[in-house]
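Shown here: the complex without one of its protein chains, the others still in place.
Just so it is clear, A, B and C label the chains in written order, and each chain counts residues from 1 on its own.
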Amino acid sequence: MTSPAAPSSFPSGLPSSPGAHVRAVHDDFHGDLLEVSMGPHHPSTHGVFRMIVTLDGERIVRLKPVFGYLHRNHEKLGEQTTYLASMPYTDRLDYLNSMTNNWAYAIAVEKLAGQAVPERAEYVRVILAELTRLLNHTCLAGFLLQDTGCSGTPLMYAFREREKILDLFESLSGSRMMCNFQRFGGCRLDPTPEWLAAVRQLVDGYGRFLDEFEALISGNEIVMARTQGTGVLTPALAISAGVTGPMLRATGVDYDLRKVDGYGVYPRFEFRVPLGAHGDTYDRYMIRILEMRESIQILRQALRDLPAGPILDPKAKNRGFRPKPGEAYGRIEGPKGEIGFYLISDGSPNPFRYRVRPPSFVNLTILEDMCLGQTVADAVIILGSIDIVLGEVDR
Amino acid sequence: MLGTGLLQGLAVTAKNLVGSFHDPERYVTMEYPEVKTKLPENYRNFPFLVHDDPKDPLGSLRCVACTICETECPPQCIYIVMDRDEKGKALKRPKVFDIDISVCMSCQICVEVCPFDAIKMDQHYEIAETNRFQGLLLSREQLSKSNAYYHQLHPTEAAAVDALLAEQKAKQAAAKAAKAAPAAKPPAPAAPAANPPPPPAPSAEAPKPPTPPAP
Amino acid sequence: MTTVLLCLALFTVAAAAVAMAMRNLIHSALLLVASWAGIAAFYLWAGAEFVAFAQLLVYVGAISMVVLFAVLLTRHSRLDFDREPETRGRVRLALFTGGAVCGVLVAAVLGTAPSSVPAAVPSLTVRQLGLALMGPHAASLLAVGVVLTVALLGGVVLAASARHSDPEDAP
Partner (left out) sequence: MSLPGQLSVLFPLASGLGASSPLAAVLPASDSALERLPLTLRGLLTGWLPASWQWLANSLIAIVVLIVAFASLFALLTLAERKILGRVQNRPGPNRAPLPFLNLRTYGLAQPVADGVKMLTKEDIVPDGADRVLHFLAPIALLAFSILTLAVIPYGRLLVALDLDASVLFFFAAGAATELAVFMAGWASRNKYSLLAAMRALAQLISYELPLLLSVVPVVLMAGSLSTSVIVERQGEWWLGFLPRWYVFTPWGLAGFLVFFVASLAESNRSPFDLPEAESELIAGHLTEYSGFKYALFFMAEYFGMCALCGMAVTLFLGGWQAPLPFLSFIPSYLWFAGKLLALLGVFMWIRASFPRLRIDQLTRLAWKFLVPLALINLGTTAFWSLTADWAGLLQPLRWLIAAGLIAGPFLLLGRNLSKGLGPRTYRYAA
């Protein structure tokens, strides 16, 4: 198992306690604390997620996230079904990005069984992963602005663009969100030239949408007032809590699995990794917008040099697949962060241990540290900027 | 200056307001019952069984009740009982083939693993039912649909499957002819009743990548 | 003319009296506001629109908020609402002050002859009022302004000092 290369800007000293802010010091005598329970049916928590917030006046002094409402026993289920049968279940992990979930699982099984993947399949996987990144970041920008309260306008623009990408997935894999498209050793179907032309047309049009979206949001003084300076995450805390993905890069830490691991054919594309400086909600939003612009570059290059050839390795065995006993941990840079699958095989068609490392769950652990001292209105936006999907948090 | 970002935002919303009256790009609503979206060819919702001869839908089912799909189905929503004649000899036909489509997540793994191209994905999504158990438990009779229907749903894929089957039948006929030729002298062996097309080489269970379907 | 005056007077006094008797503090505060509105109606009856609307704006708009906020923010739960024991001294003091105020009022009412209601109501325009205020009465207007500003600054200082003495409160 290759240990990840230590990120270059690893800060030296780590603060002793993760939360350097003031914990709840108010006793009942001094000021009467108001306990507010937000969720699990709260309109602004993303799915079934509950926050027990203790308020001193307007300021938050304690925030206890409660989740598990969407627990579907995913990992135990994985141990009782064959490797192939677990693939459709990975769509349901982070139900916004099924293509990247499938790819992470496929990479883990291929590492376990030493399965080779043809060139064309690698390129198609990169195209699908970058399309999913566009989709996820567009959704995030929409939800974040919906939490700040602009009655749905950015959300509708985001969904208008998302629908175009989902139509592409539907015409390729048969279903908009539950694609179940990757197999061990390649993809299930070979994309047709018409499909690739449609992707090229979408990619060309996406830049215009982003410019319009940024004109509406990024320069808006109210958005800047609401998000700049709220929910600040320090690099040290982010690294010690294992945060990955755009949230980590927003704090300035240069750690992107596509560059660190160089899995798939990513080293062949040149793209840049944007880094934030303040680690607050505005940075997390802007990092995702800039990452979308980088994804468009990657998509253009991938579409340009997509090779011909088989989409699935001829020797690939999907049904009755019995990998040699052993263990493997495959991970990719999902839109929300590092999503990894840890598999232990004992030679039987079912994995002995099937573990998912979801980025949303790990990123959620520091919600309280970011919300201390902020107001309730900020807590809602900070939760939105972490970009969690409860399917992945609870599994 | 303080208000410029806000004015920019207003300009964008105004452009969308005006654009939604003339620019198809900015008016994306399809009013569902009147206007239905054109489903792409690859769209898949729930499986159905393919039969070749419309006159005898249950007899000419391609399915030979080999229960591969039953074992491979992730949510285990397929239930097959093989048909046996009075002496108990297995007939290569399913007596009972139930799919509980309230459990099925239409992941089309059954289509992938079926060596006989007997089960394909349907495209109907308006399946509201009042009764969850009887209504959504489709039996063999409701599942069985003609090959022509399959052609209508997935034209390119159906054409590829037919070509493959025809080619197998030709190979199989040639093999029989070759077997029949050297055995001209010994009496011709009793041809098995419904000679199933031999499953392709067991080792390469790889799902046949049918030729690329048009989006 | 007098029937309207009597109705208004009755309404105002009734509102004030019921406000005194209410158990629920918020209800009595609201009835107090109603009695202020009654006083505004007096001005209207007398034809002085400007003063009536100023009264409505200042009292019903702003001072009622001060009263209600004060009622809300002070910690008056059911427990510490017990009445002081009625000692003899307290009763005597209450009677004395009540009697004094009542005496003054009765004297004023009896002093004015009921029939001498001024016949012609001088219709003043706001412009003349403004000129009068700026002209002869400018000093009193400025004095009122100074008093209000001092009160405002006092409030701000109190709030600010409250915040410094309690560091945890600082956001």
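Convention: a residue touches a chain if its C-beta (ideal position, glycine included) is under 8 Å from a C-beta of that chain, and two chains touch if they have at least 3 such contacts.
It should be emphasised that the depicted structure is a prediction, and the values quoted were computed from it without experimental measurement.
Chemist: Which displayed chains does the hidden chain touch?
Modeler: Every shown chain touched by the left-out chain: A, B, C.
Chemist: Touching the hidden chain in the complete assembly: which of A:Gly242, A:Pro274 or A:Gly373 does that?
Modeler: A:Pro274
Chemist: If the hidden chain were put back, which of C:Ala70, C:Val126, C:Val147 or C:Ala160 would touch it?
Modeler: Of all options in C:Ala70, C:Val126, C:Val147 or C:Ala160, contact with the hidden chain holds for C:Val126.
Chemist: Among A:Ile52, A:Leu77, A:Cys150 or A:Leu196, exactly one should touch the missing chain; which is it?
Modeler: A:Cys150
Chemist: Residue-wise, where is subunit B in contact with the chain that is not depicted?
Modeler: 1-3, 6, 9-10, 12-14, 16-17, 19-21, 26-29, 31
Chemist: Suppose we count only contacts with the excluded chain; which residues of subunit C make the list?
Modeler: Contact residues on subunit C toward the absent chain are 1, 3-4, 24, 26-27, 30, 33, 44-45, 47, 49-50, 53-54, 56-57, 60-62, 64-65, 68-69, 72, 121, 123, 125-127, 171.
Chemist: Take the complete complex as the reference. Which residues in subunit A touch the chain that isn't displayed?
Modeler: For subunit A, the residues touching the absent chain are 8, 34, 36, 43-44, 58, 145, 147-153, 156-157, 160, 216, 218-226, 228-229, 249, 254, 256, 259, 272-278, 282-283, 286-287, 290, 375-378, 380.
In this text, only the chains that are shown with their structure count from here on.
Chemist: State which chain is most central when centres are taken as means of Cα atoms.
Modeler: Central chain is A.
Chemist: Looking at CA centres, what chain is most distant from subunit B?
Modeler: Chain C.
Chemist: Taking the mean of the CA coordinates per chain, how far is subunit B from subunit C in Å?
Modeler: Spacing between the chain centres: roughly 83 Å.
Chemist: What does subunit B use to touch subunit A in their complex?
Modeler: Subunit B residues touching subunit A: 2-6, 8-9, 11-13, 15-16, 28, 40-44, 68, 72-74, 105-109, 112-113, 121, 204-207, 209, 212-215.
Chemist: Along subunit A, where are the residues that touch subunit B in the complex?
Modeler: That would be residues 81-82, 84-89, 91, 153, 157, 160, 163, 167, 170-175, 178, 180, 183, 188-192, 194-195, 198, 212, 215-217, 219-224, 311-312, 314, 316-320 of subunit A.
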